[in-house]
Structures are given as C-alpha cells and as structure tokens.
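Take a look at this one; I'll ask things after.
Missing here: one protein chain of the complex. Every other protein chain is in place.
Now for chain A:
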Amino acid sequence: MTDAIITFRSVSKHFGQLKVLDEVDLDIHKGEVVVLIGPSGSGKSTLLRCINGLEQITGGDLVVNGMSVLGGNKVLREIRQEAGMVFQQFNLFPQMTALQNVAFGPQQVRGMSARQARELARELLAKVGLADKADHEPAELSGGQQQRVAIARALAIKPKVMLFDEPTSALDPELKQEVLNVMRALAAEGMTMVVVTHEMCFAKQVGTRLIFMEHGKIAVDGRPGDVIDTPPNDRMKDFLQHV
C-alpha cells in the first residue's frame, strides 16, 4: 500500500544474545489506531521504541513517514518530530510547569517563538481539559493530569503518529478514564495511533486493528471486534482471560 506511514521490513532487535523482535513485517497506515497486546516480555515496548529510535534496530529496516530509522541522528530527530511518544511513567520535566512542559518542544524543536509556543501550549492544555493547571508543577498534579499534560507535550510537536506505551497502567482505575477519553478524542480526529494497552474496552471501541505479540513476533493481526471475541490462537485466548 502506498499510504503506509510506518513500515517494518523484517525488523529484528537484539539485546546482546536476546532476540526481542524477530523479523517483524508490519505496515501501519494513516488514520489507523493499532492496539498492541501480548504477554510481558513479548516485545511490545521494544517495537514501539524502535519506531522513534529510542531503541536501535539490529536487523531489517524501519521507515517512518518516508525516513529510515537507520538514517543517522539528524533523520532520527526528524522522525521523532513525526512520531510523538507517551510513556507509562509520564516523564514530565519536574523543573517546569505544565505549560512549560508543553511549550518547550515546539520552541526548541520547531523553532517557534516563546509567545507562539506558549499560546499553542495553552490551546493544547485546554484540549486535554487542563487549562486551569497551566502554571502547576507536575508534582502538584494527579497521575491522570500528568499523563494528559504528557499527551499535550507530545502533540505540541505536531506529530503525524502518536505512540502510547501503557499510558494508563500506572494510574488508579478512576483516573484511567480521563486519559482514555483524551485518546478517544484524538482517534476521532483521525490521528494515527499505536497503543500498547491492557484496556480491552478501549481496544474494541477505538482500535481499528489489534495485534497480539508473542516472542517478538506478530502472532495475530486483525479487527479488534473479531479477534477479541474469537481469538484465532489459544495463547491469545489464554492471555485475554487474564487481563
């Protein structure tokens, strides 16, 4: 297909002797919401982190928005501007306010003026429902609020794809929804998303595609409704019973 925004061409990733991704082939297209599930250690985070070069692939090629992750540091920085990432642990910059966290990227990376960047940051904070928390430091925010700031921070770079690595796993149940709702809204706007999560409701409602990983390989790849209700493979069935 021509509109693939992320293409894995038999991508492998080793940590020393350990093979964590095993010749993965995968095309992700514009507007898709790909939900990644699988047992612990199956390589979900690694797959995600290879896309924005936080992990270096050791075999094959991976192309993001027409650029190869093997293209060197400069290309990698451009890829990262096209693929925003949200982490399980939020990772907000603790010495900056919510607003500064969001404004920092566009100013440093996109070359916006401080004023423009602040305006954009205010807009994005409003979008994730935190207009009133702009001047708070991360430590003064709840986990759910921190994660929403983190999403705004990633969006501020104007990426074409958003990568989420278990964005709600560190949150109390009652705080998960506020983050999932922001992600829902994002998907509704047509944002291309790759989401590692255990939230099967979200996968069914929002996901356009579900991938089950096992031992560094894609074991199942299908429509969330279909493959969640009738898992095509016993290990996936097992897995679903335990989440």
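Basically, contacts are C-beta pairs under 8 Å (C-beta built on N, C-alpha and C of every residue); 3 or more make two chains touch, one makes a residue touch a chain; residues count from 1.
Throughout what follows, contacts and distances are computed from a predicted model.
Peer 1: Given the options "Glutamine ABC transporter permease GlnP", "Alkylation response protein AidB-like acyl-CoA dehydrogenase", "Osmotically inducible protein C" or "NAD(P)/FAD-dependent oxidoreductase", which would UniProt use as the protein name of the unshown chain?
Peer 2: The record for the missing subunit names the protein "Glutamine ABC transporter permease GlnP".
Peer 1: Which candidate, A:40, A:95 or A:230, sits in contact with the chain we can't see?
Peer 2: Of these options, the touching residue for the absent chain is A:95.
Peer 1: Considering the complete complex, identify which of A:17, A:40, A:73 or A:241 is in touch with the unshown chain.
Peer 2: Looking across A:17, A:40, A:73 or A:241, the contact with the absent chain belongs to A:73.
Peer 1: Tell me which of A:67, A:109 or A:200 is the one touching the absent chain.
Peer 2: Considering the complete complex, A:109 is the one touching the chain left out.
Peer 1: Considering the whole complex, not just the chains shown, which residues of chain A touch the missing one?
Peer 2: Chain A touches the missing chain through residues 52, 54, 73, 77-78, 80-81, 84-85, 87, 89, 91-95, 104-105, 108-109, 150, 153-154, 156-157.
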